[in-house]
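Of the protein chains in this complex, one is absent; all others appear in place.
Naming follows writing order (A and B), and every chain is counted from residue 1.
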């Protein structure tokens, strides 16, 4: 049907619809919407017409909020505030300064975005609830502001806004108005759809799956969220501009809480993260509201006022309880139940990757800007305290480029804490981490990633909402450059297909091609771990931090992994790995560092560390059985 | 001048007592479920309108108030059992949408049941007094008294009793709660019951002079939230102090600047605190971010 029709680049199999959306269905969708909107004024009754016009106006803030909630995972309960800022600015410029409509409208949208930027700068650093309630507070502040300010007409607002004129035709009826709004909604829709599948959009959905992993791949979560917040306010502001035109008055009630609730409802009904769902939701909520206003007084005689809230409340609760994905989820489920829909086209599983397992796969690219042997990572005096507990105590060491450093130590020795401080996930209490001559400690992980440091995680951080190749593709984030704007304009397809090809190649190097299109969460634990290594390699790092890369892997898989790491070292990559499998570490590493109780007790080549009495005691001192086992291993190796 | 200042202070303290009770309810739920209950203010309005209706129908004042408070407590428990508990994985996103849904639903029910007008419970018994030109209304004693008795009681419960301590530990250490013998289910129900109860108490004591309105809960709940944020969303004591401060600041803004700006002041404080000290006013800075 409409899916899987993207032309597939030669040599690559169709990835299906899971990760790569296609342009064709977007164009068909927009086409249908446009045709409908052209036809509606000729056929609809005037009351339906009224609903349709408002649905199209509110589709704009709903699309914006959907980007924020679905993509950036942030809740705003103050979407009406930005709607009102757009509407008021527009109205004031039109009625008091007599500016031309397009100018006033543009300034209106920009004003909404500017306020969002100012508010977002501090607020986007906070998580979850706080942004929601702070934006709710913002809504009240805007409402109070416009009510108390002479320029905004106080409680009465700004009235007497004249309808626009386009090419000499006055837009003085609902039909013309609908045609006036539709192009803007369609453009907004396309921009939003483009964004969801752009580099930035994918990064945001990765952030929702695992903020830690996304940041360690170079995603600046804060900046991206802020951009989407500002963008979402822009959509709301544009909606407000049209609202001011349509209603001919802007009053404090445009910033009302219940308006924010209804916009939120549109997004929730439509389905979080589905841009089309937001548009559908806008229509549904408008019809629902109108319907409830008719039905409820019939059921409850004498009921007056905003009785539609009864329906809003019930629907909000039921959708989250029963259908968290909204209409989008319902439609998807329905589609999959249809005999002709849903199933993904049978892919030729071996068309591309059925290379003989004996052939040596191509090696992922490595980018090391310093000569082998030069220090690439220098740690000095690294310390982390939690209250009175010292997790890592004054650790200093240096890693030469092109070598493998194994970091070992008993459980709770502070290995992962050390790792987290190197990668930027934790801020050291004191001490510094210098990578390629830059101090990166205390900065966010994406800073380290930007310099070429990537990592994997002991507790897997898989992007569960996408497939395997999608995960690896995220590793390419640092190699791309397209931002939010380019993403919205759809100007990154060549960049994307190059990264896509690279992602498949990297999967091939770890013999994961067969699983490329599987959902990442369906993979076995070992395969997920390998996938994470692929993801980290996709970033073409100069330094790779591996947190227990062998855990959960089968013997064969371990061999593949070890072989890959050796070849990567040969290609110039520097690797630091934390590993329980001491035998593997000893055979792989050029140097071994041993942590015990947060203190670096030994550091040197495997041979000297193995014979270091302090190491033996450390292993003995923690757990007798484990230490014995380790010792036997060490002996065997010797 | 001093009289005016004291007069505004009295008004601020009594209003702040209402915010404080709501903040206590919000924190009670948050510590156990990590849910910010947007419907907290609706508990107050529901109790106010309900008892006004009962009393108007002929029920004695205190009986009506008691019935309303108990009913609202049950409503809160029902909210937990029927809605909150049904969601397996509560994210900030879903919990906000859910409690917003409950808030909207309760508003609509109040609108349908009692109409759009503001209604008040009759004044509680007592006489207004005048000290040095400062007039204290009898109901203001009731409001401040409710905070002292109910709010203080809840604080003592959390700090002194085994169950209370376990509830506090619930968020960080569900295991600890189990050891004391509270299952997560019981803890959650208890937290919502407390939220409903304190919300209802706040609603009925405030109703005689501030009236109850179907749509008034959102703003009131938000003020409670601002107070809870001042307390870092963990400390009852800090939140109560924050709430009283908030009430007084509002009264001073309304009296000395412009009455229309009073709500603006509250939310300005909210945004400032979130930006400058998201960990609240009283606690020492710790990692609140994640």
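The rule we apply is simple: a residue touches a chain if its C-beta (ideal position, glycine included) is under 8 Å from a C-beta of that chain, and two chains touch if they have at least 3 such contacts.
Criterion: contacts and distances are computed from a predicted model.
Chemist: Which listed name, "Threonine/Serine exporter ThrE domain-containing protein", "ABC transporter substrate-binding protein", "NADH-quinone oxidoreductase subunit C" or "ATP synthase subunit E", is the one UniProt assigns to the chain that has been left out?
Modeler: Options "Threonine/Serine exporter ThrE domain-containing protein", "ABC transporter substrate-binding protein", "NADH-quinone oxidoreductase subunit C" or "ATP synthase subunit E" considered; the missing chain's recorded name is "ABC transporter substrate-binding protein".
Chemist: Which one touches the absent chain: A:94, A:250 or A:602?
Modeler: In the complete complex, the chain left out is touched by residue A:250.
Chemist: In the whole complex, not just what's shown, which of A:45, A:459, A:481 or A:494 touches the removed chain?
Modeler: Of the listed residues, the one touching the omitted chain is A:45.
Chemist: Taking the entire complex into account, which one of A:140, A:229, A:276 or A:419 touches the absent chain?
Modeler: Answering carefully, the residue with contact to the hidden chain is A:276.
Chemist: Which listed residue (B:39, B:254 or B:271) would be found touching the missing chain in the intact complex?
Modeler: Looking across B:39, B:254 or B:271, the contact with the absent chain belongs to B:254.
Chemist: Considering the entire assembly, which residues of chain A contact the chain that has been omitted?
Modeler: Counting only chain A, the missing chain is touched by 1-4, 17-18, 21-22, 25-26, 28-29, 32-33, 36, 40-52, 147, 154-157, 159-160, 172-176, 178, 193, 196, 247-254, 256, 274, 276-277, 279-280, 283-284, 287, 304-306, 327-328, 331-332, 334-336, 341-342.
Chemist: Can you name the residues of chain B that touch the chain not displayed here?
Modeler: That gives, for chain B, the contact residues 1, 3-4, 7-8, 10-11, 15, 111, 115-118, 120, 128, 130, 133, 135, 137, 209-211, 213, 251, 254-256, 258-260, 262.
Going forward, only the chains that are shown with their structure count from here on.
Chemist: Please report how many Å separate the Cα centroid of chain A from that of chain B, as a whole number.
Modeler: About 35 Å separates the centre of chain A from that of chain B.
Chemist: Under the definition above, what is the set of chain A residues touching chain B in their complex?
Modeler: 69, 73, 75, 77, 119, 122-123, 125-130, 132-134, 136-138, 140-141, 144-145, 147-148, 257-258, 261, 264, 268, 272, 296, 300, 302-307, 309-317, 320-321, 324
Chemist: Give the list of chain B residues in touch with chain A in this complex.
Modeler: Where chain B meets chain A, its residues are 36, 83, 86-87, 91-98, 100-109, 111-112, 115-116, 215, 218-219, 222, 225-226, 229, 258, 260-261, 263-264, 266-268, 270-271, 274-275, 278, 289-290.
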